[in-house]
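Here the complex is missing a single protein chain, while all its other protein chains stay put.
For reference, chains read A, B and C in written order, and residue numbers begin at 1 within each chain.
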Amino acid sequence: MSAMTTQEATRQYAIRLGDDALILGHRLSEWCSNAPFLEEDLALTNVALDFIGRARMFYSYAAELSGDGRSEDSFAYQRDCREFTNLLMHELPRGDFAFTMARQYLIDEYSLAFMEQMLSSTDPTLAAIAAKAVKESRYHLRRSRDWVLRLGDGTEESHQRMQTAINELWGYNAELFEMDTLEADLAGQGIAVDTTALRQPWSAAVQATLAEATLAVPETDWSVRGGRQGLHTESLGHLLSELQFIQRAYPGLEW
Amino acid sequence: MSAMTTQEATRQYAIRLGDDALILGHRLSEWCSNAPFLEEDLALTNVALDFIGRARMFYSYAAELSGDGRSEDSFAYQRDCREFTNLLMHELPRGDFAFTMARQYLIDEYSLAFMEQMLSSTDPTLAAIAAKAVKESRYHLRRSRDWVLRLGDGTEESHQRMQTAINELWGYNAELFEMDTLEADLAGQGIAVDTTALRQPWSAAVQATLAEATLAVPETDWSVRGGRQGLHTESLGHLLSELQFIQRAYPGLEW
Amino acid sequence: MTKIRPETDVSPQEAVFQTRIDAEEKIEPKDWMPDKYRKNLIRQISQHAHSEVIGMQPEGNWITRAPTLHRKCVLLAKVQDEGGHGLYLYSAAETLGASREEMVEALHAGRAKYASIFNYPSLTWADMGAIGWLVDGAAIVNQVSLQRTSYGPYARGMVRICKEESFHQRQGYHIMMTLAQGSAEQKAMAQDSLNRFWWPSLMMFGPHDSESAHSAQSMKWKIKRQSNDELRQKFVDQTVKQAEVIGLTIPDADLSWNEERGHYDFGEIDWEEFHRVINGDGLCNRQRLAHHVKAHEEGAWVRDAITAYEAKKRQRDAQAAA
Partner (left out) sequence: MTKIRPETDVSPQEAVFQTRIDAEEKIEPKDWMPDKYRKNLIRQISQHAHSEVIGMQPEGNWITRAPTLHRKCVLLAKVQDEGGHGLYLYSAAETLGASREEMVEALHAGRAKYASIFNYPSLTWADMGAIGWLVDGAAIVNQVSLQRTSYGPYARGMVRICKEESFHQRQGYHIMMTLAQGSAEQKAMAQDSLNRFWWPSLMMFGPHDSESAHSAQSMKWKIKRQSNDELRQKFVDQTVKQAEVIGLTIPDADLSWNEERGHYDFGEIDWEEFHRVINGDGLCNRQRLAHHVKAHEEGAWVRDAITAYEAKKRQRDAQAAA
């Protein structure tokens, strides 16, 4: 890290957060016209829009810090799998509605706490993004928490599906709260969020929700990591071939 | 057609046949590691390989007739949806195993008859391709016909699935036997196959198979067409974004 | 063709109803109305709702592939708006006594239709332009006219919908303009898309007035306010100029300005294609319906879960209150 300026570290940090938001927004957008009923279709689209909007803000900031003519779209459309640094939970295929909602809930709990911390970032752009995101995340969390309750404490089938989803997601939790030197250094400067500190309150909140939803906290002993180093599941590459098709097939044009 | 040389017409004809083979081969290749049992996985891969191999022969011939430095890969990787001219049946998503096998059977009956005719094409390259393809198609047809029998006359579920598949495919039959002026002119010169003449024997063979498989011949009054004019179902674009990803993302390189 | 019933067999109630219609009063849900008026409206509004919902598919098809993040957001929001229009319209139909479940069931069973334009596929990004510009453009022409329709909830729904649609139409036109000003490939893509969507857009207004079922009675009841041909002419007149501005060519050799009529003359629509596509020969008919059925069926367990959860909650609340 000694060789990296704070500006470069911040730029990379913004790209990471942009990647998280874009990839999750993409997975949510896949629900469009596929939701269990029309009202939910619109609601999911809303959340997708918020996340893609968030990605645009982070990428725009990264572009500004790059200062080499790159735009928000450069980051979304012109990097391959190994350059994407989203945390793995965001990229997992959408699965069934229980899986999508379980993931959304785990991420919304995380995201709200994260953005509340980022409000006081010494980097004014990051703080400003957080100010917008925090309001969205409050709404997202209310919704996704409700769904965990409704599906967990609904029918036998919905309970089973929600429990399976939570189990399948559980090993991706750990990565949310790990920091490499880049993030630790930025956190030390008051720029980045110290995610290790979010773990305890997050766990408490999630456990309370699972209990209320009559769901068991998984006793899983596995955990998968790698997103921040560009190590992904195989699903991400397929997502990118879709996401980037036009820009790759017709490079360098205005749309 | 008066403005088009025979060479140009033959080139376009070769691309059409290449497109049919590539797109079907792609759909078959999607089964790799997904078949109902291992032996069938290998068999499906074999058929996929034959069709992709066939595409390479047709595209190579088209490249030769183009005489402008294009290769077989130019046709596969550097054309967008509207330029692909495969008949629609080939591009439909793979569906369940019954759908894949029903389509394969309908196409194998067609393909064998087609290639038997193309054996006597006055164009020696097309005739040579047919000589190889005809042997493959005999094997393909034996296999896919067997599957129609086994699934049609197997369990109630397999019967139902096979009947549904046949019903869903039926409206794509008509296009197999239609010719535009390009093909009619080439057929008149003894180069292309007169597919209108294949319809009767094809129908008789298919009806006999369906009867043996205890399946009903659909009384469908719909038919969809457009492939030869580059009009497709929406699934083709997604197939291409996958198929072409590397060449689009890293253009102009050797692999 | 539905005949207008002669005045002689009109009941007193019906006469009053017609007087209110003639006076441009709005009919409201609790008002008396002839059975046929109700049925006709349910048919029309639910078809309109289904069209909005099925119409999410051809555009939804490009959300994951939109060429910029900005365009992606605009497209997502647009498709979301369409779903929202579907919701208003289902609600409007519900005020007439049709349940959403019944309407969806009628769609799945093939008894209710949706606009046949959505049986055409979206094959390139330019189609996101053409659909916004032409398909929404044609819809607006129709819907502006329906803002004055006689049934209150429907008329008010149209006011709200028209505002959003005209926004969509401008966005679609902007996509086409950008492509038309772009590379040769992009311009060709835009022209190709116009070629494919032009005639189907004209078909959206329905058969010629002389061939149109339901029309005469609908005009009398002011469910419809302008005839198919009048609306179609209006659409052609405005769209030809828009095409000129961005340098695209309307694919109609017979198109020419008729000084005398003050309108564009245009070529004959291929009604055979119209009927073929409506009756099942479009590139996407089966896929559109199958997509909707699949989402609906896959969502059944979720809807059941809500019902079960709400019941448990009511029971708990009741026990707490006891």
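One rule holds in what follows: a residue touches a chain if its C-beta (ideal position, glycine included) is under 8 Å from a C-beta of that chain, and two chains touch if they have at least 3 such contacts.
What you are looking at is a predicted structure, and each value in this text was computed from that prediction instead of being measured.
Under the touch definition stated at the start, the shown chains contacted by the missing one in the entire complex are A, B.
Only one of the listed residues, A:E8, A:D96, A:D146 or A:E168, touches the absent chain: A:E168. Residue-wise, the contact with the chain that is not shown comes from B:E157, picked out of B:E8, B:E157, B:D180 or B:D221. Listed by residue number, the positions of subunit B touching the unshown chain are 22, 26, 29-30, 32-42, 45-46, 48-49, 52-53, 55-56, 59, 72-73, 76-77, 96-97, 149-151, 153-155, 157-158, 161, 242-243, 245-247, 250, 253-255.
Looking at subunit A, the residues touching the absent chain are 80-82, 88, 168, 171, 221-226, 231-234, 236-237, 241.
The rule is simple: only the chains that are shown with their structure count from here on.
The set of chains in contact with subunit B as well as subunit C comprises A.
Set against the C-alpha centre of subunit A, every other chain centre is closer than that of B. Subunit A and subunit B have centres, each the mean of its CA atoms, that are 42 Å apart. Shown for subunit C are the residues in touch with two or more other chains, namely 65.
The set of subunit A residues touching two or more other chains comprises 242, 245.
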